[in-house]
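In this view, the complex is presented without one of its protein chains, the others remaining in place.
Chain naming follows the written order as A, B, C and D, and within any one chain the residues start at number 1.
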Amino acid sequence: MLATKRSPLVWAVHLSVLLIVILWTLPTAGLLISSLRDKDQLAVSGWWTALSTSSQNLVYRAPGAEAQAQKDGKFVISGNVLDGANAKVSAFGFSSREPAAFPAGQTATLNDGAQLTVREDGSFDLVSDKSFEGDRGQRIFITAGVPPRFTFDNYREVLRAAGIGTSFINSLTVAIPATVIPILIAAFAAYALAWMQFPGRAVLVAVVVGLLVVPLQMSLIPLLRLYNSIGGMLGVPAKTYAGIWLAHTGFGLPLAIYLLRNYMAGLPKEIMESARVDGASDFEIFVKIILPLSFPALASFAIFQFLWTWNDLLVAMVFLGAGDQELVLTGRLVNLLGSRGGNWEILTASAFITIIVPLLVFFALQRYLVRGLLAGSVKGG
Amino acid sequence: MQQLFMAIVTMAAGVFACAAYFFLTNWLLDRIFPSRGVSSARASRNMRIANQIRPWLFLGPALLLLSVYLIYPVIESVWLSLHDRSGQAFVGLANFNWMIHDGEFRQSIFNNFLWLLVVPALATFFGLVIAALTDRIWWGNIAKTLIFMPMAISFVGASVIWKFIYDYRAEGRDQIGLLNAIVTSLGGAPQAWITLPFWNNFFLMVILIWIQTGFAMVILSAALRGIPEETIEAAVIDGANGWQIFFKIMIPQIWGTIAVVWTTITILVLKVFDIVLAMTNGQWQTQVLANLMFDWMFRGGGDFGRGAAIAVIIMALVVPIMIWNIRNATREMKG
Amino acid sequence: MAGLELKNIRKSYGAVDIIKGVDLAIDKGEFVVFVGPSGCGKSTLLRMIAGLEEITGGDMFIEGERVNDVPPSKRGIAMVFQSYALYPHMTVYDNMAFGMRIAHESKEEIDRRVRAAADILQLTKYLDRLPKALSGGQRQRVAIGRAICRNPKVFLFDEPLSNLDAALRVATRIEIAKLHETLADTTMVYVTHDQVEAMTLADRIVVLSAGHIEQVGAPLELYDRPANLFVARFIGSPAMNILPAKILETGERTTVELPGGLRQTLPIPTAATEKGKTASFGVRPEDLTIASGGNDVLAGKVSITEALGEVTLIYLDNPAGGEPLIAKAPGHAPVERGTALSFSADPAKMHLFDPNGISYIR
Amino acid sequence: MAGLELKNIRKSYGAVDIIKGVDLAIDKGEFVVFVGPSGCGKSTLLRMIAGLEEITGGDMFIEGERVNDVPPSKRGIAMVFQSYALYPHMTVYDNMAFGMRIAHESKEEIDRRVRAAADILQLTKYLDRLPKALSGGQRQRVAIGRAICRNPKVFLFDEPLSNLDAALRVATRIEIAKLHETLADTTMVYVTHDQVEAMTLADRIVVLSAGHIEQVGAPLELYDRPANLFVARFIGSPAMNILPAKILETGERTTVELPGGLRQTLPIPTAATEKGKTASFGVRPEDLTIASGGNDVLAGKVSITEALGEVTLIYLDNPAGGEPLIAKAPGHAPVERGTALSFSADPAKMHLFDPNGISYIR
Partner (left out) sequence: AELKFKPGEDSKFNWSSYDSFKSGHDLKGQTLAIFGPWRGEDQVLFESILDYFRAATGVDVKYSSSENYEQQIVIDTQAGSPPDVAILPQPGLIADLASKGYLTPLAEGTDKWLLDNYSAGQSWVDLSTYAGKDGKKQVYAFPYKIDVKSLVWYVPENFEDAGYQVPKTMEELKALTEKIAADGGKPWCIGLGSGGATGWPATDWVEDLMLRTQTPETYDKWVTNAIPFNDPAVLGAIDEFGWFAKNDKFVDGGVAAVSATDFRDSPKGLFSSPPKCYLHKQASFIPSFFPEGTKVGQDVDFFFMPPYASKPELGNPVLGAGTLAMVTKDTPASRAFIDFLKTPIAHEVWMAQSSFLTPYKSVNKDAYANGAMKKQGEILLNATTFRFDGSDLMPGKIGAGAFWTGMIDYVGGKSSADVGAQIQKAWDAIK
């Protein structure tokens, strides 16, 4: 590294990276915080308010008549409007029209003559001369300062879902070979397209680029039909792991070949020549020289391919099936959302659960994006 | 446990089978056309034959898979695009004729061009800048991981995230959308962002840029690190400052990779529909081709003819990029 | 049978002709050195022999077999690249072992040979390093080591010692010479800019210029009887002094008139037709001795002197104008700038070239 | 004021110390040449001066200003990299113009200087080429051109001529010398393995070995009075012959006994305490003349001769064992292998080193 550490520019770099990182992570941070919040709060207040104490209007329903006790000839229902939460009541009311009619500590007289006292700590007494009736308790509206409160319930709920372990393994079983196989196949093809002489090379490169555009959706029906007929012919099920690996491989190949070829074409020719003079065949050059030197490209593609196959739902559903045994993690999590897909708290938590594995992969492979891999190889480029 | 074991066995078998193909075919080729231990004239003739075959061995599996998984569906799409909704009756170019008269299609084309102009350029640009900047700081890897995160988040997750950004609540209410919270705290009136015609396209693009920057960043970061350090040293000695080194030394050397990233994102933009589907489903004039295609293909039983016709158009849009790539490839192979 | 034969070999990059028809037969086991100005095509020729550049025209034979279409790996060559071309991801050891591993040599044999080469090249300490952690000279030594580990039919060396210090250069040169002796059947082709290397190593030297051969011959032959002005000036450092000379008398011996009116009679026969022509007269700096009167070949004012320790170079103003003339005096010659000096030389060591620059045949 | 001053400069890569404390003051305008065996740290030192390597310890000053933390671009340096470090995406012209463009020189000025440099380096034909279409020597010339176009405070040359042919090397060397003369205030630091370059260009030569300085001095000083055995053997090619010598008599002059019983009296004073010690006796090959009887310094059987044209190297079996002794005879000395020869030398040109290898002070 250059000895330019202390230049003032470095501060500018730090600051701009910080700024970009904040911009980029802010949305995700929102998701993270949301995933730790009470689900009822999600739609009511912005996630950033969860970080500070906020004044909230809450509704509490006092226990019904069965909870009343007799004290000094009066009927009393008491309890705590905060349910033990760490907050402070500032005002309360008993009508939805005036939810903050009384400051904490005061006593309000209800329409039916009963008296309600709510203290700052949330404890309340509902006192009446007559016996309370009905099992629908009195609503108490309170205004309380609620300190930040986070819960892991959302995560617990997701992680405890039945079959999540199976789905996790299914996802891995899909994603790992579906990452390795295309890399292997694409690397060979990319080498041929970058360094071997044969007619039609440039056209093939362009075809590969062109195939990048084929919409996945167009392929599903013809392919599944093909799978069904092959499966029928061989007497095996049409939806197998091998099938989905090949599908992911097929869909991932154009990008893999394109990226790898570009990278390989940039490797210094001399190294290959030198290996050739050393007697190495194309196969040996590929395995012993090109592959190790292409690690940065292989790693970056691996990161993406893994990510796509891991997050994929559509291809897995079509080629593997949606049954309980075959369900991949994304499928399982989406199913948790219920038929109408409304449970954001589940969504937020599961988004973070699925993200972990790809991030680990990214972290693990990032170290292959090394600097100066080719340093010292050729003099005078 | 047993499932885990089975999983490992199938994975190993799958990967092994693939590797074995390459080893075995190469070994066979060298067996059939030996070059060691035969007369040298034979050897060189064999070598020549083998060298004509070998590229195809290397390319073989890739070509096979590409044909089955991509080329065959393309042909199928073209065929379908000339047929009616259930793929039974031949209708000639009727689907295309319908298309050019369809307002929604024209809207989609227009929006797609907007996307093509904005997203690849910005995603590549941010990716490049981030890749370059993070390379020089000690916490660069952490920064990169954070910026990569959007890529790793599933689309469903991403759509919730952006809901919390763009959400609209009436004026005077607690905003749960960050953007409106900022706007209102600055004294502005909240906006229902994704319903503002024309501009909402850009709000949707922001999402894709936010996601794709991670892609550009990773690829470009690998490329930047491949630049010979000494050329940068030489530039430093020549008195170049950070900017000059970046623009005059580093960028030209990774130009090829920038083009690749740009091409890839462009093509991805042509195919993008998850975001539009999840955020607006093309309403408020945000329709794009891919979503339109999806709509026609699968909504309410679908119209395969029209869906395929739109797919054909999407594929046709890539032709200029292909030609440009052929040019590049031939130039590169000459030099 | 020739170890290596080039027949009218040509090479062009697009419209630019780089090698313009080279004919050369190298015996099996011969040590041939290519010399020539920078950019004349030495490396290209070497790379064509190796099979790394396509041959635009002509035929190439290795041990009698036409190899135009034989891939490099089948030609049985080892090569030291001018740019080293080390495998950046392999240690020094693995770089050297690579070729042998490809050839499926036994582990022990590989280890023995790598260690031997490393020993010769003083690389033993660095065997576990990657190329990027080596100095320029060390990298070059790895490149040499990689070649000399192997047992090829033809060795190709492209300026292999250019980045080594004098001592190491001598030592390595000697090792290469020894290698050549041990492997009597191995043909060696060597490119260098170092005269000492060329003179000491070569069985024959090939002088190239702008893509064609100027002269091929044993080292002393080139030094003593350069075929033309180009070779004369190219072999020897500092280069031979060249003066215009008018041919006064022809016959068994030739008398010429040098600038300043000095006359010299050389033991070189010329035809009568040459009389009156302006030839080029040459004499090497090291053949000049400060004249003690009589038989002067040149005289002039000293413009600079350069003391190299061992010898002193004396630069004289050229009476014919142009580049200064140079004389080499042994030791620290105490010559002042500005003094007028005259030099004499042994007529047997003088050279004469016709107006086209071709040497008169002795 | 020193143009460049190094104070106890150190550099290590991890646990490996590469530069082990170098102290050196270079005057403004001085031309200093670094020599030393391959891998001794020359390039590293140069790169530290340029600011490309962090300084592990010690201080560096350029024109009085401490530059340890000054970025390279602010140091006012031009450098020829050992590995050239050309910009692969720029033509030769742009490679050379880059630095000036950065400095916002006028277009005409840039053009003038680039063309001038290209002219000197015979690159004019190649100005539009990319580096990858150049020969090794051409690339090196571009690297030189890139540096000499500019107007820095300090020039750093790392083996700039190693891949050039003799003629070009001489010509370029002369150009560099001229440049040095024109830019009287510019300090030049030059690394080379070529003795001639070092001797002709240097105001002072710095001999480095394994990360430290062995001797600093004017070229002839190093040649004539090497401070120790290392320098003695390093300067001069072939290296000085070293023989064990027993000190017989001390005083104003010293008498030693050489292997084979030969005695020599040298005009070197020694203290009486040295008597009986085994010193090292040195004599350069070029100082040996075939003895015509009397005052022999060495004798032995000829093992090989190498005719370089200009001189002939005669290798003798070493009576003390080990490396052969070498003598240089001018011209083509007609010496047969196996003949026994004895050599004499001028006592003033003999060297004597104490048992630690330090030279006795004359």
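By our rule, a residue touches a chain if its C-beta (ideal position, glycine included) is under 8 Å from a C-beta of that chain, and two chains touch if they have at least 3 such contacts.
This is a predicted model, so every value here is computed, not measured.
**Q** Just one of A:W24, A:W47, A:F124 or A:F141 touches the chain that is missing; which is it?
**A** Only one of A:W24, A:W47, A:F124 or A:F141 touches the chain omitted from view, namely A:F141.
**Q** Among A:P148, A:G165 or A:G321, choose the residue that contacts the chain missing from this document, as touch is defined above.
**A** Answer from the full complex: A:G321 touches the omitted chain.
**Q** Could you tell which one of A:K39, A:H248 or A:K288 touches the chain left off the display?
**A** A:K39
**Q** Sort through A:R61, A:K269 or A:R367 and give me the one touching the missing partner chain.
**A** Touches the omitted chain: A:R61.
**Q** So which bits of chain A touch the chain we can't see?
**A** 39-40, 43-44, 57-59, 61, 95-99, 136, 139, 141, 220-225, 227-229, 238-239, 313-314, 317-318, 321-324, 327, 331, 334-343
**Q** With the missing chain put back, which residues of chain B would touch it? List them for me.
**A** 86, 98, 102, 159, 163, 167-171, 173, 192, 194-195, 277-284, 295-303
The working rule: only the chains that are shown with their structure count from here on.
**Q** If I rank B-D and A-C by number of C-beta contact pairs, which comes first?
**A** Output for the comparison: A-C.
**Q** Roughly how far is chain A from chain C, centre to centre by C-alpha average, rounded to an integer in Å?
**A** Centre-to-centre distance between chain A and chain C: 68 Å.
**Q** In whole angstrom, how far does the Cα centroid of chain B sit from the Cα centroid of chain C?
**A** Each chain's C-alpha centroid was found; their separation is 56 Å.
**Q** Using the touch rule from the top of the page, what residues of chain A touch 2 or more other chains?
**A** Residue numbers touching two or more other chains: 2, 4, 281, 372-375, 379-381.
**Q** Where in chain D do residues touch two or more other chains at once?
**A** 51-52, 71-72, 82-83, 86, 88, 132, 136
**Q** List the residues on chain C that touch chain A in their complex, please.
**A** 47, 50-52, 71-73, 77-79, 81-89, 98-99, 102-103, 130-134, 136, 139, 146, 150
**Q** Which positions of chain D touch chain C when the two form their complex?
**A** Against chain C, the touching part of chain D is residues 13, 35-39, 41, 43-44, 82-83, 133-138, 141, 158-159, 162-170, 193, 195-196, 199-200, 219-220, 223-224, 233-239, 284, 286, 306-311, 313, 328, 330, 332.
**Q** Would you tell me which residues of chain A are touching chain B in their complex?
**A** 2, 4, 9-10, 13-14, 16-17, 20-21, 24-28, 30-31, 34, 42-49, 166, 169-170, 172-173, 176-177, 180-181, 184-186, 188-189, 191-193, 196-198, 201-219, 222-223, 226, 241-242, 245-247, 249-251, 253-255, 257-259, 262-263, 265-266, 281-283, 286, 296-297, 299-300, 303-304, 307, 311, 313, 330, 334, 344, 347-348, 350-352, 354-355, 358-359, 362-363, 366, 369-375, 381
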